[in-house]
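Complex shown without one protein chain; remaining protein chains in place.
Presenting chain A:
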Amino acid sequence: MSLVEVDGLSVSFGAVRAVEDLSLRLAKGAALGLVGESGSGKSTVAAALLGLHRGTGAEVTGTVRVAGTDVGTASEAELRALRGGTAAMVFQDPLSSLDPYYAVGDQIAEVYRAHRRVSRRAARARAVRVLDRVGIPDAARRARSRPHEFSGGMRQRALIAMALACEPELLVADEPTTALDVTVQAQILDLLHTLREETGMGLLLVTHDVGVAAESVDEVLVMRHGRAVEHGPVASVLGSPARTYTRRLLKSVPRVDVPRPRPPAGAAPGEVVLEAVGLRRVFGRGAKAFTAVDDVSVEVRRGETLGVVGESGSGKTTLGRMLVGLLEPTAGQVRRDGVAVTGVRRDVQMVFQDPVSSLNPRRSVGESVADPLRARGERDPAVRARVTELLERVGLDAAHYDRYPHEFSGGQRQRVGIARALAADPRVLVCDEPVSALDVTTQAQVVALLDELRRELGLALVFIAHDLAVVRQVSDRLAVMRAGRVVEYGPADGIYRSPRDPYTRQLLAAVPALDPSLAALRRAERREAAAR
């Protein structure tokens, strides 16, 4: 008998079919990856394994058996015993997934006591033990901390500790590393791997990131629109995909090990349009002063893309905001065409990360794009004509002028954001994580659009991102940031081919490899490095 048996599972939320006739098996101790883009139904399947759709109004048909329990017909008590006892779930966002009001250790103890008849004291001791097991330093003391006192990686470890508390046979991990930095992601994936080796528990890993799956599972099931597209051993599915969709998905995945296609010959680098000279930015005062950006000097040339890469807290966003003039530097200069400037200028515009929150939900997208034009004093019908042109330029339908942001997909919204930035006729676009909220296929399209705009309009781009692979695919030159400083700066391909700085090397080594055997090799290297 398999640990997990799913047969003909369908889940609908009202008129929406999230999962359609899905079947899968997971043997004891095996690891299966559910891979798909947003809306593919992968998280819905994960939730169904624990019967989490019960009572939500979702319509579930088909059978789901986990370790012998029929999740569909199980009583409330049986279901509670299954949840956290036999099968434990690790959620995506480790900050919001823990109760902010209670100590981390107490929360784990609460879960333990829901399954074992033990004293509070014994449950606390168990919590400390599992926290220690997942690598929380000084676990006895840190067990008394609230979640907000933990870093993102530690919170994720704490959630995994909660999952381990009752020694489950199955671990369901729903995007467990999506909110984390790449080096922390590597640590968490390594931890999951080790735990699996030691405890022999099965793993069902839900992820949008093909690389993460390649690192962690034996088998992979690719989902699209609620259906299984392809299912097989990870090496063969990723190595020689049989289905068109899988091939397209893999093609969209940005590769950190593949150089960027060369720009057409003859495109000589233009003059320097934007320059940061010894930029420094300090937040707070006195003992609380925090230097977000420290002595950063970079330059951006016309028709060129400067990639800025770094982990959270590296200062890359602060740098971007200073380049645009949204933030005044504490020291140093921003120069445009060699002249020091302050404040926001029309010819340097910004594209923001979150296309949902950076558009006003109560205004039509046309009006949002028109804002910069109206601010300049232009009037209808000229404004309308220009906005129509801009919308078409970024690949949207001009008829979308009067629609509202919620009517668009993530990728379309980001196109609106780009159109708005273009409305001011900028020479430089500073894009802060412009594609990190998007699915890989959409990501590839937006990246292609930005590249096209750069070439055709002769724009200079600053591309700020945490994703090393995406940055490689767009950048002419690269700045690697860490703790406010640029640790490596130069032609992008050179840095990716032979990184000189140890931190850059560490970053690159942490990027999940698409090839499972390479991933195993990398893991061994990381282990060795950690042992040293």
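Basically, a contact is a pair of C-beta atoms (placed from the backbone, for glycine too) under 8 Å apart; a residue touches a chain by one contact, two chains touch by 3 or more; residues count from 1.
FYI, contacts and distances are computed from a predicted model.
UniProt records the chain missing from this view under the protein name "ABC transporter permease", selected from "ABC transporter permease", "Ferredoxin-like protein", "Multicomponent K+:H+ antiporter subunit F" or "Sarcosine oxidase, delta subunit family".
For the chain left out of this panel, the touching residue among A:S38, A:T61, A:S96 or A:T244 is A:S96.
Hidden from this view is one chain, which touches chain A at 50, 52, 79-85, 88-89, 91, 93, 96-102, 107, 110-111, 114-115, 144, 146, 148, 159, 162.
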